[in-house]
Structure formats: C-alpha cells, structure tokens
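A protein chain is absent from this complex, but the other protein chains hold their places.
Per-chain residue numbering starts at 1, and chain names A and B are given in the order in which the chains are listed.
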Amino acid sequence: MATDSKNITENSRGLTAAGSDITTPGPAFRGALSVAALLAAALPAIALLAPTEATMGDAQRIVYLHVPLAWLALLGLLTMAGAGLMYFARRNLAWDQWSQAAAELGWLCCSLTLVTGSLWAHEAWGTWWTWEPRLTSAFILWMIYSGYFILRGQLDDPHRRARLSAVFAVVGAMDVPLVIVAAHWFRGIHPPTVPMEPAMRAVLWCSVAGFTSLFLVLLSCRRWQLQLQAFLELREQPIVQPDLQRTMR
Amino acid sequence: MHGAFHAPYGLRKWRHAERDEYEKYDEYTETIVTGQLWWMIHKDLISEWRGRRAWPAMILLGIVVVVVFSAQMDLPAEFKRQMAASLLWVAIFFAAALSLDRSFASEREDGCWQALLLYPVSPSTVYLAKLAVNVVSLAALQCVLIPLFVILTDVPLLSHPWAMLLVALLGNAGIASAGTLLSALATRVHKGTNLTVLLALPTAIPVVLAAAEATRLLTEGQIDRSWWSWNELLGTFAAVFIVAGTVLMDFVAEE
Partner (left out) sequence: MTTFATAYLIVWFTLTAYVLLLVARQRRMLHLLDGEAPKPCC
C-alpha cells in the first residue's frame, strides 16, 4: 500500500479516503509563491504611491488593506460552501480539505478585516467600534467562521465531519447576503460610492489583485498540507483493530 | 407480516393493499406524506403535552429575560420605544434557542434516531414536522411574552394587532426554520455541548434585526413601505431556510 503512487483507499461504502493522488508542488508552484510574496511585500510601496486623500490624510491608506481583506473573507466563505457542495456531489474528502483550508484563510482575513476596519473607524469617526453595516456584517461573518471551526472540532470521523461542516458552510453562505442586506437597511444608510480618483482606484485594484493571488497560493499550499496530513494519519492507523489484536495474543 | 406495525393515518387506508396494487401507492403518495407529517407533528405535540419537558422552561426563561430587560428600561417614553422592540426579540430568540435545542432531544436518546430513519419517512418530512412543532411552540412563547412586555413596559406593541401578528409569525418562521436545521446538525454531534445556540445565533441575526425594526416601526405607527420591506426580508429568510432545510436535511440525517 505504501508503494502505490496513487494512494487511493476505499472503505466499504465506496467513499474515497483521503490521500488520493498525492502530489508535491513543483517548481512552477514555488514560482507562484515567490510572485505572490513579492506582491505582498511591494504593497507598502504601492500604497505609498497613491495620492494622499484630503480629509483623512494618510490613515485613509488602510482602505487598500481593508477592502481586499473583506473581499477575501467573502471569497473564503464562498469557496468553503462551494467545496462543501462538491463534497456532497463527489464524496471525496479532498473537497473537505479545500473547505477547511478556505475556512482557515477566510477566518484570518475576516479577523484582519475587523482589526483594520476598527483602526480606520478610529481615525474616521473617533471610535474603535461602531455598528456600521459593513463592520456588523463582518462581525457576523466572523461568528460564522468561528462556529464552523467549533463544529469541526467536535467531530472526529472524517466523513461525518465533512458532511456536517459542509451543511453549516452552505447555511452560512446563504445567510451572509441576508445579513448584509439587513445590516445596511438597519442603519438606513445606502453606502455612497466612495469618490476616488482614478489613481487611487488603480492602486486599490492592484492591492486586490495582490491579496487575491496570495490567498489562492496559500489556499493550495494549505490544502496540500492537509492532504499530506491525512495521508500520514492513514498510514499510522493500525492494520488490525486493537480489540482483535488482544484476542489474537 | 402486515399489521406488525401501527400505520399512521395516511397509510391506514392501504393496509390491505396487495403487492400488485403497489402502483396505486404512487397516486396516494401525497396522502401518505401528509399523513406522515401530521402523525409526526401530532406525536411531538402530544409527547410535549404529556411530558412537559421543554415548554415550561422555555416560557419561564422568556418571562425572566423580559422582566429583567423591562427593569432596565425605566426610561423616558421615546428611549423605551426605541429599545423595546430589540429587547423583545432578543428575549424571544434566547428562549427559542432553548426550545430548539430540545426539538431533536427525544431522538437523541435510546437510538431513536436510527429507528426514525428505518421507518420509511424521508428526512425532509422529519424536518418539516419538527419545523411545524417549533413554530407552534414559538407561537405559544410569543403569546405569553408579547402581552407581558406590553404590561410591564407600556410600549404599544398591540396598537396594530394584525401588523404585530404578521411580524410575529414571520419572525417565528425565520427563527424556527434556521434553528430546526441547526438543531438537527447539533444533534448529530454526539458530544453533548450546546452547539445549537452557538450555530443559530449568527444565522438568525437577520431575523432578529428585521423583526426588531418592523416591531419598532409599528409601535411608532409607521406602517409604510419600509415596514413592508422589512417583512419581505423576513419572508425571504424564512422561505430560503425552509427550502434549504428540506434539501439539506437528507445530508444531515445520513448514517
């Protein structure tokens, strides 16, 4: 079993166990990682190139961090839910690994969204927290991510964990648009389109592109790592069940 | 072999069906499904009435929360009115969470879950039956809490009774639909921690927000377009989650 290069194992229900088709990332993948890292490191330079905004001064530059992170938090949720649905379709645990990786990165991006948003709010409105629709929706999204991890933590069997967390991911993904609508209506604010100069908008798009590529690269890295971990766990399982071992002795 | 189990209302007509007549079963699938649904709702309501396990605790929690909140609200009338609606719906949500957690409790014990699935009823039917029971229990909760809140705080919640009824029903349906699905999910985690509230809270926030706003608008007498749009949001939420629950319940109930 260890010598198979395609390590596909199936249990009696015909469900593919984790570890199907392990591959290591090769040179092209490492190249992608270095490009993404360069982009991320270049962000302060990019952000400093943008013209300074009139009212808020340099603190407005936080928006170049906050907007991509908020977008990635939503992307993480969509990926999680999509991978969950694919798990229901194919019953391959690889999809559950994509879901978990997306959840981890999404949770990180959501927490960072809350932190950067709160720093920006302090500069803009003088208070660390406010029930502004975007921050409210971000906080609820954060709660959904956290609930997802707590649910996963309580379950040990891989397929049951995959199934139930996929259901919760789908529930969360359907809930978030409703949360966003409710939060915006609650404050009676229809968010005005931010008046941005073309230069600022260009910088924002660069930032979004940089963060998204970093997210995608980290997602595949993390997912591969989860696959490796599942492969290791599979290899470490006893060949004979413990109670049978006892009777055989 | 037939007659070995007590058939529910829908199936009773066909107890003597011959094997050849099974194709006639399809015509009456609707009768069978609604029969099963009615039977399960009936079973849950009767067992609650006889056992009195969940409703007293839920209603008591609701009363305690409402009393504590109204004690904090010794404020001038306009502030009271602004806060009242939100506090009412928070109280309803937390009391509801207690009841929702118990909605699958009877299936958690003694392997009843496996027995329920071995019986030829689809998980979606189980979900719809539990949803109906939860809607009824939340309605009972609201019947106690809303008048109590009016008495304690003098906020005119019942000034437009039909409007309040609509908001209460829609909010009820929203909390019950999401909560029943998540309670089923939490039941499948056999570790005993109360996951339902944790999972249901972020999910049901749009309902609490929308219902609180709609209630606040009706206490101020503003039954206008914005009030209706809040109701539409509530209705959308309930519809989305009822459909989602019906579809996703199959996946939750496996094994």
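Keep in mind that, in the parts below, a residue touches a chain if its C-beta (ideal position, glycine included) is under 8 Å from a C-beta of that chain, and two chains touch if they have at least 3 such contacts.
Only a predicted model underlies this, so the values are computations on that prediction, with no experimental measurement involved.
Touch, as defined at the top, links the missing chain to these shown chains in the whole complex: A. Within the set A:86, A:119 or A:216, the residue that contacts the chain not displayed is A:119. The chain not shown here touches chain A at positions 2, 5, 7, 22-29, 40, 43-44, 47, 57-59, 61-62, 65-66, 69, 108, 111-112, 115-116, 119-120, 122-123, 214, 218, 221-222, 225, 228-229, 231-232.
As a working rule, only the chains that are shown with their structure count from here on.
Computed from the mean C-alpha positions, the centre of chain A lies at a distance of 32 Å from the centre of chain B.
Across the interface of their complex, chain A is touched by residues 178, 181-182, 185, 188-189, 191, 193, 195, 198-199, 201-203, 205-206, 209-210, 213, 229-230, 233, 236-237, 240-241, 244, 248, 251-252, 254-255 of chain B.
Those residues of chain A that touch chain B in the shared complex are 88, 140, 143-144, 147, 150-151, 154-155, 160, 163-164, 166-168, 170-172, 174-175, 178-179, 181-183, 185-186.
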